[in-house]
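Left out: one protein chain. Kept in place: all the others.
Here is subunit A:
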């Protein structure tokens, strides 16, 4: 009896490890999955609303799941899913990964599907907004979010330091980087809070510095991506200016220090308008204004997010059809609640205003509409992840008080030149 019980128990335990992998047939209606980096309930509610309307008219799709992944490591998680044969059908794609995704064949071509969809108005898409997501004339991802960077300003902190507001500086034609840093230094000296924060830079996300150096006419690399631009005089001048702002004037927080504008810890921050929601309960007076002018004049920098269908998706055809529905003119207006659309006809203060009740039509006009067409997209390149790491590592020596800016930048170019020409 004893042995019989042992065998029975062991036999009962063994199947626990034999969990069979389920495999369903693909004949019936399909379930689509789309990864996003936003877990915002509002965003997901809007996406689900669009999906539900699509499913109601498309019996071949029974469900559409939105799968939010953490923003930190988003691309790594996505590629790991792809490597693990668990690719989503559709995915949001960060602008800095765009060249890798577009040029590698990882995305399904969309031009034919989109232009062939009735009422899509494909020609309404702004060429400057789709450039990053095209190869030749073929579009590989839809830039669902095309959002210029602007400067949020805490007017109370500026007033406390005896500084004019951003609106006054703009009115006087003084909205320049030099004057902004001067005001930031004054705030730091008078109140102890930080002057200006380039959000998401944090001495690591260096591509966010393009919101500064573009004002000097500098660029990370040439338009064809072959030549390093970090050792150009414009870049040296721009980063010398920033180094001085951090270590001499103390207008920007130094490395290893965090300051959140939206918590009232800094007078100004450079970021995208989608952050305006964080000011819903702000207890200070604030404004949103365009980026300050640099020595090279006025300019604009755009951050983008793309939406693509993966080549290895379980259901690429259905996914492309859903993408066309999701981004048609009618739904684009819904998406515009949170993400500035790439459609010329919808870039109006009226459309954007419904989405951003905290922002005035004047703010939207000045920061978004007037700037989106001429905006420079943040730097991106094939092999961006390696470049990203190499530039971050090579820039680290810059963030000390006694750094040799020109020397660091020259070494940076030596480090990334092989990657640029790969």
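What we mean here is this: a residue touches a chain if its C-beta (ideal position, glycine included) is under 8 Å from a C-beta of that chain, and two chains touch if they have at least 3 such contacts; residues count from 1.
In the analysis below, contacts and distances are computed from a predicted model.
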Missing subunit (named according to UniProt) among the choices "Cytochrome c peroxidase", "Carbohydrate ABC transporter membrane protein 1 (CUT1 family)", "Phosphate transport system permease protein" or "Polyketide beta-ketoacyl synthase 1": "Carbohydrate ABC transporter membrane protein 1 (CUT1 family)"
Residue touching the undisplayed chain, where the options are A:257, A:354, A:374 or A:421: A:257
Option touching the unshown chain, where A:40, A:311 or A:365 are the choices: A:311
Residue of A:37, A:101 or A:201 in touch with the missing chain, whole complex considered: A:101
Candidate in contact with the missing chain, chosen from A:39, A:63, A:83 or A:226: A:83
Positions on subunit A contacted by the hidden chain, ascending: 3, 6-7, 9-11, 13-14, 16-18, 75-76, 79-80, 82-83, 100-101, 104-106, 203-204, 254-258, 311-312, 383, 385-386, 389, 392-394, 396-397, 399-400
